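Apart from one protein chain that is not included, each protein chain of the complex appears where it belongs.
For chain A:
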């Protein structure tokens, strides 16, 4: 077995541990730290140290080691926490992240940063504790001469009291059916955690007696990098229990190992003196010590590819099921009642299965929100603002691929709110608001969408300034614009109203990128703002990209799917509402708004389609902020479709986003509303240049396309 096989596991686990650690550090109240949290932070650092040691990541191991010692003093209550210390701890955590990344990429971590952070940590240790922290570390680091177990008691007694012997319990670690190499590795690993008092036993059951203050749970967590949970059994020998006959420590363990039956008084004394958290861990170690860490079983790590494959297969199943359904419904009456009830059962099961499989891809929004406390804390400090972050609806679930893509836009919005939205404490109290600003992140489901809001109680958007700035940058604005339209201006490329550019935001790149990213995910973004009361940015996203709510439309004999999210309304155009522009371009008036008309049969060259706009159906659609009327022959209905990529075996098709498979097994194209408009314009331009080339052909050709609107020719602009 090659150790590098486990690198990936270690990196993933370490990432999670660091994220955990950060969460706990942020939640820590310096005045009254929660011992549970301190323990959790300590354990995280400790587990990383263990793994780093195993894999030979020296710098990472040494950094975590110093960090761990400091944390240990903190949880013992010897080191009083202050906000600055927590800041340093957070910095250390970042450093660890960097080091981890460096090891992951196969490079050496930044030695300078390592030196600096070690010095900072040492300084804290010296100042706060008034002594060298290395004395403590020596104890943990020392690799004991395992060949001379009888020396151990003296060595332990001579040790620096900061790792008091009373807290170092005796643990019997049994390694079941491990090969030699792994076993040696594990024993070496154990020697890092404490003193290996004795090794004995066969290849099948190798027993190691360990004197260590580390809890059984922690040891198991560290060793799990190498062996699986059922290969390790850990028993606390200091527990005054009657051990099961088969695994009882035999008298040959000698005087060094403190046999449990000889001095029961010593055993109880140790337990009594042990620190509370050690006891908390030791108690569940009842006669079944193997069950120390059941948390491993609550979830499994599966690659997204595998999940996607299942989703695809279930999609197939649904299609097959609806094909069967169609065939059965075409069959003669009631001849097979069993078949009919079986079909409806199959339908229900298939839908349930689809829902269940889709839920596998769903992750709670907490995954996204959890990165903001740190950001807000750091930024608030930098900007000199007091900000309270509130998150709501963290359990709202969203497709994994979307959560990853929403992080950047959301980060941008949060930065904006902190920088431009929420005022400085002085300004806030001056207008009678509490000095501490409030930033709320919320998520909730709304139909097939998720609604994510970034809400601040700051000054709100400044209408005049946006308008002034917009006209300055050459945008087409007027004072008569509605608030909503004005707010949308900030999404224009290169737009920034920040009075002065800070390194937080205000460089003018961003909001347009935010909007584009969100639109690329099939969502949209809107802003609500009231002067003096704050701004709310609302992002509406579909729950998943794998399934789409579609509207099927018919043109000629062909069927197309429009994304329902892009459809606003549909109507039958009347002659009075149709206007031509420049002779050829058709416009449709909808409630005092003139929308360009795109005939689907023209854009996609469909044969045998209806050419009369007044006999077609106009579907008002919106894509990338552009609204237009799409002419189709007929609306067929709404349905959920499974999105299939066209590019897997073919290529991108203009005006088409993807494909899907209909109930009869045939393929229908899902249209890309924004791209369809571009395609239409391109075709128009090409047609136009072709027309000018053959100017004599102009009259007979244009007559047929504008036939329907000749009565409104006087509306033409000259």
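Just so we're on the same page, contacts are C-beta pairs under 8 Å (C-beta built on N, C-alpha and C of every residue); 3 or more make two chains touch, one makes a residue touch a chain; residues count from 1.
One rule holds in what follows: contacts and distances are computed from a predicted model.
Chain not shown in the complex: UniProt lists it as "Chemotaxis protein CheW", one of "ABC transmembrane type-1 domain-containing protein", "Chemotaxis protein CheW", "Nodulation protein E" or "ABC transporter ATP-binding protein".
Contact with the chain that does not appear here is found for just one residue of A:316, A:378, A:484 or A:569, A:316. The missing chain, though absent from the display, is touched by one residue of A:512, A:558, A:584 or A:624; that residue is A:558.
Of the candidate positions A:186, A:489 or A:661, contact with the unshown chain belongs to A:661.
In the full complex, chain A makes contact with the omitted chain through residues 312-313, 315-316, 319, 558, 603-606, 644-656, 659, 661, 664-669, 679.
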